[in-house]
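Scroll down for the structure; my scribbles are underneath it.
One protein chain is absent from this view; the other protein chains keep their places.
The first chain written gets the first letter, and so on, giving A and B; residue counts start at 1 in each chain.
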Amino acid sequence: MLTPLQTDLASVVEGVNLVWVLTVTFLIFFMHAGFAMLEAGQVRAKNVANQLTKNLLTWSIGVIVFFLLGAAVSSIVAALTSGSALDITGAFMSLYAPDASATTAWVDWLFGAVFAMTAATIVSGAVAGRARLRAYLTYTILIAGVIYPVVVGFTWGGGFLDALGFHDFAGGMIVHGMGGIAGLTAAWIIGPRMDRFKPDGTANVIPGHSITFAVLGTLILAFGWYGFNVGTAAAPLAYADGAVTLGSFAYVGRVALVTTLGMAAGAIGAGGVAMYKTGKVDTLYVANGVLAGLVGITAIADDIVWPGALVVGLLAGAQLPVIFEFVEKRLRIDDVCAVFPVHGSAGVLGALLYPVFAVPLWHDGASFVSLAVPQVIGVGVIAIWTFVATAVVFGGFRALGQVRVSSDHEREGLDTAEHGVDTYPEFGSPDHDTGIRTDGSGVPSGDGFMTTGRED
Amino acid sequence: MLTPLQTDLASVVEGVNLVWVLTVTFLIFFMHAGFAMLEAGQVRAKNVANQLTKNLLTWSIGVIVFFLLGAAVSSIVAALTSGSALDITGAFMSLYAPDASATTAWVDWLFGAVFAMTAATIVSGAVAGRARLRAYLTYTILIAGVIYPVVVGFTWGGGFLDALGFHDFAGGMIVHGMGGIAGLTAAWIIGPRMDRFKPDGTANVIPGHSITFAVLGTLILAFGWYGFNVGTAAAPLAYADGAVTLGSFAYVGRVALVTTLGMAAGAIGAGGVAMYKTGKVDTLYVANGVLAGLVGITAIADDIVWPGALVVGLLAGAQLPVIFEFVEKRLRIDDVCAVFPVHGSAGVLGALLYPVFAVPLWHDGASFVSLAVPQVIGVGVIAIWTFVATAVVFGGFRALGQVRVSSDHEREGLDTAEHGVDTYPEFGSPDHDTGIRTDGSGVPSGDGFMTTGRED
Partner (left out) sequence: MLTPLQTDLASVVEGVNLVWVLTVTFLIFFMHAGFAMLEAGQVRAKNVANQLTKNLLTWSIGVIVFFLLGAAVSSIVAALTSGSALDITGAFMSLYAPDASATTAWVDWLFGAVFAMTAATIVSGAVAGRARLRAYLTYTILIAGVIYPVVVGFTWGGGFLDALGFHDFAGGMIVHGMGGIAGLTAAWIIGPRMDRFKPDGTANVIPGHSITFAVLGTLILAFGWYGFNVGTAAAPLAYADGAVTLGSFAYVGRVALVTTLGMAAGAIGAGGVAMYKTGKVDTLYVANGVLAGLVGITAIADDIVWPGALVVGLLAGAQLPVIFEFVEKRLRIDDVCAVFPVHGSAGVLGALLYPVFAVPLWHDGASFVSLAVPQVIGVGVIAIWTFVATAVVFGGFRALGQVRVSSDHEREGLDTAEHGVDTYPEFGSPDHDTGIRTDGSGVPSGDGFMTTGRED
């Protein structure tokens, strides 16, 4: 029985926790602006509006699906795979009609939703420039409603991987790893953009249209990532047995530190390898290295000490150029925005390195094997599930001949062909045959801002 | 009489509330970057710097005027229209020299100021490409100092519309609706850009120069909008009669949820209508649909349940293409950045739909009529006041022949003509006759960065 003052204190604790969760949720939402800019910058000018449209619709459609279906699927999958009581009605009703006094139910849902949408939006970068919008959006509905929620059900939701001891602090594997694997799978099934590989199988480079937008996106993502990682320390204060404690904030300083060092070391790792191989510091390797470093540290940010963060960041960055070339030259998959090396392999790497770097747990007597086995199983299960589910969806569309736009539309560019717009009408129009912008006339043409539905 | 511990608790409550209000105020301020990018992307390359300058000066001049005059005008108008005691000196002095211990007075002012500046900056998007800077800035001073503050005085400030029961949670009508109506009025009086309509009255499309910047602006605005709506739950904690309660946070989860769903449904509504009419998903309709959905939900986000938010968002999005075409084809008004369909009609729609969707109030026994009448009166009063005040200001400038730049300057572009700069000197220079960028020489020309005041 709480005294009146203890009751007051509990309300203050709830208020502080709400302020924090909402603030970091907004930051994570803002990562969509980061993804939009990062991806837009790395595609051809003729495909920018298509990429931006996919980003906007991934969020818009995905978040509704995740509300109506995905969150409940997580609960149900968790119950099914953990042997706990199955309550299908309750899984839906907890969101549809939460107890009136439980204002936190929807706040917690939104916090989960911004993670889910991050996983979903990663895929769009891999399939840029040739995926049909209908196929992509169908996949968006499925990843938001089922594919990602199943992974959460296995893990954070309390399913069998959680019971096994699988550890992923803020989604290095669950969010980024699965997103990167899904993207690679989709890009593999859809096939490369035309002219991406020469007849002899060697690669052509198709540079993105604006490094400036790509770097802007990188920095917006890094900003939002502080919400992602540090915000996962989601309840700054805890109140139990009539006593307040610092809750997850007891380790938040360490999370903020290792996130910072992992990000920084990632840029150095990626840039350094590029420098070593060619003598030049490729801007996009440095930028994507920032992101790979962040992905690498995300699964383990709560249990790693700072020297480990530097090592993990360096490794996550250094693997980026290596894996990017492997995907391109060996697998011959056209992963346009490098989402696999940035999110996929870096996420797997971080999750698998957990037993090596979980220093505080060693002190508690945890053995390497007891930490490693759940990680290997967890990474394997998530990777296989993501690969199979993604392959089935895109494979189905491919079997129907609906997975990519016509080669005419691809050559012309998806912006005019699929969306009826020209992203940059004054900076040279795309040649409808080559897709390359060759003149700068930009004469108002009936295409452009809000031209759909016109009769004149 | 509070005990020492209760006094301590009251200080903590005040601290938490300050942390929250400041955080969301910063987010709302950041919406100016969103407006700047959204508008810049939707104007011609030759008018980008002009648009950006207007955005910077709207904030810079407007916020000073709102401090010196606008906030006091709100208080005075509220007193005058509610019959409460008029204290003109006090209206000014509460900001000029608040009680030393009242640190919250200025924080609350800043929270109000970022809303005021949002209303003011919306107008610039409607009059892009031809408004004279002096006329625009004079209007900025008046909207910041009088026109918007009068609306606040009628409503949130405690004036007669507030007494009637007019409900607008976070400014769907008070901020966005009035801004959109002001923009339409100004665009109507100034007249269309040259070549916007053919001699036979049908419309020419003049596409904006960068969809990428427009979408970036959209996502920045959506990010800031969480501050706008969720932040309006401005006092997470309340302390009264010696007891702490969750204050406005009791419903903050619902506000966060319906804001998210309204935004998402808005994109689907606008994109869906465009798709239905033309078979193509116009990127700018989707982006502006995000914003229309947000505007639509803003007035009613505290009293709507989630199925209603989906409906309101869909409607607010779906009306966007319809109203945009009506304004263009029937009214023949050149609303460059579509501020009326996005902010104006969506804001009116949301405010008028309040009685339909105020589900929690129905349970409390409120009748539809008792909810609807104040909304109709409130929307009407705000619309008429905004229309008349705006028409008087811009009509006055038009009568003096000072409302728009010369046709030579308009053709050349406002950037070189009015600001002495070229936004993109290396990506083709604007032809001074046609205003179209035709070559890419970009030879340093004496125009550009900080060239004013030069003698050599």
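Odds and ends about this structure:
The rule is simple: a residue touches a chain if its C-beta (ideal position, glycine included) is under 8 Å from a C-beta of that chain, and two chains touch if they have at least 3 such contacts.
Here the structure is a predicted model, which means the values were calculated and not measured.
Of the options A:A49, A:V77, A:V107 or A:A265, the residue whose C-beta touches the omitted chain is A:A265.
Within the full complex, the residue among A:A71, A:A91, A:I189 or A:L310 touching the omitted chain is A:L310. Only one of the listed residues, A:V114, A:V230, A:I382 or A:A417, touches the absent chain: A:V230.
Touching the missing chain, out of B:V63, B:A91, B:V281 or B:A301, is residue B:V63. Against the chain not shown here, chain B presents residues 4-5, 7-9, 11-12, 14-16, 18-19, 22-23, 25-26, 29-30, 32-33, 36-37, 40, 48-50, 52-53, 55-57, 59-61, 63-64, 67, 96, 101-107, 109-110, 113, 133, 210, 213, 216, 415, 418-428, 440-454, 456.
Against the chain not shown here, chain A presents residues 5-6, 9, 12-13, 16, 19-20, 23, 27, 42, 44-45, 195, 202-212, 215-216, 218-220, 222-223, 226-227, 230, 236-237, 242-247, 249-254, 256-257, 260-261, 263-268, 271, 273-275, 277-278, 280-288, 290, 306, 310, 321, 324-325, 329, 338, 424, 427-428, 436-440.
The rule is short, and it goes like this: only the chains that are shown with their structure count from here on.
Separating the CA-averaged centres of chain A and chain B is a span of 31 Å.
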